[in-house]
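Here the complex is missing a single protein chain, while all its other protein chains stay put.
Chain naming follows the written order as A and B, and within any one chain the residues start at number 1.
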Amino acid sequence: MYYTLKINTPKRIAFVDITEKVEEIISKSEINSGICYLYVPHTTCGITINENYDPSVISDINNVLSLLIPKSGTYEHTEGNADAHIKTSLINSFAILFFENKKILLGTWQGVFLCEFDGPRERKVYIKILPC
Amino acid sequence: MYYTLKINTPKRIAFVDITEKVEEIISKSEINSGICYLYVPHTTCGITINENYDPSVISDINNVLSLLIPKSGTYEHTEGNADAHIKTSLINSFAILFFENKKILLGTWQGVFLCEFDGPRERKVYIKILPC
Partner (left out) sequence: MYYTLKINTPKRIAFVDITEKVEEIISKSEINSGICYLYVPHTTCGITINENYDPSVISDINNVLSLLIPKSGTYEHTEGNADAHIKTSLINSFAILFFENKKILLGTWQGVFLCEFDGPRERKVYIKILPC
């Protein structure tokens, strides 16, 4: 069994904070403590955990990624989104979170972000939860 | 208990699609739905999930990685494969996959790749499967 989270991303490059939506899914499950697995079934969209307090952190991550991997580089893939595929492999397509008493064990500044690199689109995150 | 997948990589840098081999292992197990964990016990070889339809996507990932982390940079490690170690830490040494009714829950374009950065060699992927 797995859950599916649907997220509409607002523009080509955008990190969407999904922390609360993940916690809602955990709170509806019958498991109090365990591991929550997140899997992104896309190749131009990933997932990361980073600061969700000061939004400049996310801006900086995206600015540096786009500087290192520009949209219009010399790419073989002709769909105009080669940069988005490369970023996805660097950022990662899955994440794990711990939770205790239905609360995700995050650090003070941590949030969970869906990383859109080729939006805007409707994206999915698959979620599985194991007691532990 | 764990499974071991053995993969012969064809050259120094090569992404080998292991999706079908992983699904074979899942199909032989007694678990119908769950999580499949992949672990690469090497330091110059990683694992990633990305598009396996148009091979130019993988070429672009490798071209950009080699542009950012060239083989002959100014490295302290004297074995000639410092670039391969650095790429491995960026790409990652493990992955998780979900499966339902023995089928991996992949996105339309997704495949699982063993990322060889210092081949050709015989490489291993360790696999564990949990019902969930």
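Basically, a residue touches a chain if its C-beta (ideal position, glycine included) is under 8 Å from a C-beta of that chain, and two chains touch if they have at least 3 such contacts.
Keep in mind the model is a prediction, meaning the values are calculated, not measured.
Novice: For the chain left out of this view, which of B:26, B:49, B:96 or B:114 touches it?
Specialist: The one listed residue touching the chain not shown is B:96.
Novice: Hey, which of A:45, A:90 or A:125 is the one touching the hidden chain?
Specialist: A:90
Novice: Contacts of chain B with the missing chain: which residues?
Specialist: Its contact residues with the unshown chain are 1-2, 37, 39-43, 68-69, 73-79, 82, 85-86, 88-90, 92-94, 96, 126, 128-130.
Novice: Spell out the interface residues on chain A facing the chain that's missing from view.
Specialist: Residues 33, 35, 48-51, 54, 56-57, 59-61, 63-65, 68, 90-92, 95-98, 100, 105-110, 130, 132 of chain A touch the chain that is not shown.
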